[in-house]
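The complex is shown incomplete by one protein chain, all other protein chains being positioned as in the whole.
Letters are used for the chains, namely A and B, taken in the order the chains are written, and counting of residues starts over at 1 for each.
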Amino acid sequence: MTSKMLATNEHAEAKAEGELVATGLVSGYHQSPILSGIDLRVRRGEVLCVLGANGAGKSTLARTLVGLLPLRQGEIVLDGEAVGHLPVGDRVVRGLSLVPEGRALFPSLRVADNLRLGAFSRNRAQLAAAVDDVLDLFPALRPRLRQLAGTLSGGEQQMLAIGRALVARPNYLVLDEPSLGLAPIIVDRILGKVRELADSAMGIVLIEQNASLALSISDFAVVMERGVKVVEGPAKDIATDDAVVRAYFGGVGRSETATHSPKTRIRESGERNQ
Amino acid sequence: MLSDFLQFTTSGLTTGAIYGLLALGWVLVMRVSGLLYFIQGEFVVIGVFVIVVLQEHGWATWIGGLAAIATCVVLALAVDGLVMRRLRHPTPMSEVLVLLGLALLFGLALQNIAGPNARLMRGFLPTKPIEFFGAFVTPHQILAVAVGAVTTLLVWVAITKTSFGQAMQACADNVEGALLVGIKPMRLRTLGFVGAACIGGVAAIVIGPLAAVEPLGGLLLGIKGFIAAVVAKWTFLGAVAAGVLIGLLENYGAGYISSVYKDVISLGLLVVVLLVQGAVAGDSSMGMRIRLRLAAR
Partner (left out) sequence: MSGDSRSQAGPILSLRSLSKGFGGLKVFSDVSFDIEAGTVVGLIGPNGAGKSTLIGCVSGFLRPDSGSVKFEGSTITGIAPHTLCRAGVTRTFQHAYLLSHLSVLENVLVGCHVRARCGQVRALWRSRAVAAEEAALAASAMEALNSVGCAHLAHQKAGSLTAGQQRLVSVARALSSMPRVLLLDEPAAGLNESETTRLADALRSLRETGLTLLVIEHDIRLINAISDHLVVLADGGVIMEGEPAAVCAEPTVIKAYLGGLHAQ
């Protein structure tokens, strides 16, 4: 199979640089396949953003990568190792983490325990330091450590879900709509942290509805529609390609600032390299 | 008067300790797999028979005890691996029917192998009863209560202090979240079954010298544990307390009213509790049913 050849031929290169390669993914629910053969590649130190309308299959892609959905066809290679048929737990141990759209928290456990469980199978030695980092990123969680996770507000739960994945200090992190329900100031902080994590050699797959914001911190981007890729390329190119933006996001590209409200123009022209 | 009451109380506590152990097994299995473990009582009966048979062939009781526990563990793993995990479209109803059926099957098979008579284990502690205030208590009875207490403590520590316990709680809350942090629900499930089997074997060791056990008696024993678990809404410590309560009620009933009513009392309690509670598998906030919709790994 081609995917196996890919793995062995590029094995040495992949292992040295560290990348997550998915080829020809087919998966879905019940009979209908949602993903119809999609390829993806993200290197450590890179942010790949996955965009597309509701129903395009972005969440299905995220769940397939981590193993919550079985792979019907195709392969996933993590740092040179084929993991497409491994259970979720084995992929987590190898450094792949997902923050799912539904958050998947433990509502009857305390915030502190939710965070601690993030290191259940990985990074136990550095647990305290990792938790501290998360609390620095989300100070709103600090006074709530002994609160039951189910009693947090929506945005606080989102912060906790992201924090829990970060505690494992993964090598590859898939974020499914991390900005959902979060105040703009927190979104800025998260996206800033995402860039920071990527710069410290984490490979990040960022699924976001807010295309302009996501593109501004990403290196590469992929646009999905009905389970396949329709556009891909460097994030900067996609962000400034009016045809693409108009077709898939319905918004406006960077070049056309006249029709924007002042705030959005400033938001988009703010360079990400802060 | 007082001596009667004390006598019934000691018997009640002893019986209650056994029921408490059974209830522990039920709650443990429910928490890791969502199953109603009707074969919990079979472990006790089969365990007793294993020890008795070995005793009859001259083996020491402690070897019999270990063999009993080992037999129960093998049985539990076989039931899970060969039967429960292989059910094609498991529904709560079909799972109940399968486990009930297995309980009956084990009882009948045992009856076929070892004959229909009840067996009493040979005691391993001095049999001289100790008197207090006109009532008598034997060392075996004290052992039963002590073992019950110690086992409960060990299980409680395992649930609250170890990562197994946290993982179990996480699974009950949100299976997807548990998977995403690397917990393997299937492994937890296996550990839970092994634990329940060990508890069953231990219960066999302490009940053996106290009361003769029939091959078909496992189902009723198991159901007493089930009743305790339901009354306690599937909490560990509550189930043990409920088991003790049932044991006491049975013995007071048998002592003050008539021994005929022994089982009626506990089964009647189940009916009352179900009418009041309206549910068997706990309230929704505990999220008892763990349903894994992934392809089997």
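Definition applied: a residue touches a chain if its C-beta (ideal position, glycine included) is under 8 Å from a C-beta of that chain, and two chains touch if they have at least 3 such contacts.
Just so you know, these numbers come straight off a predicted model, no measurement behind them.
A.B. asks: Wait, the hidden chain, what does it touch out of the ones we have here?
C.D. replies: A
A.B. asks: Would you mind spotting which of A:Ala125, A:Ile185 or A:Ala243 touches the chain that isn't drawn?
C.D. replies: Of these options, the touching residue for the absent chain is A:Ile185.
A.B. asks: Going by the contact rule already stated, which one of A:Leu65, A:Leu152 or A:Ala235 would touch the omitted chain in the full complex?
C.D. replies: A:Leu152
A.B. asks: So which bits of chain A touch the chain we can't see?
C.D. replies: Its contact residues with the unshown chain are 29, 51-55, 59, 101-102, 140, 151-156, 158-159, 177, 180-189, 209-212, 248-251, 261-264, 266-267, 270.
Here, only the chains that are shown with their structure count from here on.
A.B. asks: Round to the nearest whole Å and give the separation of the Cα centres of chain A and chain B.
C.D. replies: Chain centroid spacing, chain A to chain B, equals 46 Å.
A.B. asks: Within their complex, state which residues of chain B touch chain A.
C.D. replies: 163, 166-167, 169-170, 173-174, 176-184, 285-287, 294-295, 297
A.B. asks: Inside the complex, what are the residues of chain A that reach chain B?
C.D. replies: Answer in residue numbers: 66-68, 70, 87-89, 92-93, 97-98, 100, 102-109, 113, 116-122, 164-165, 168.
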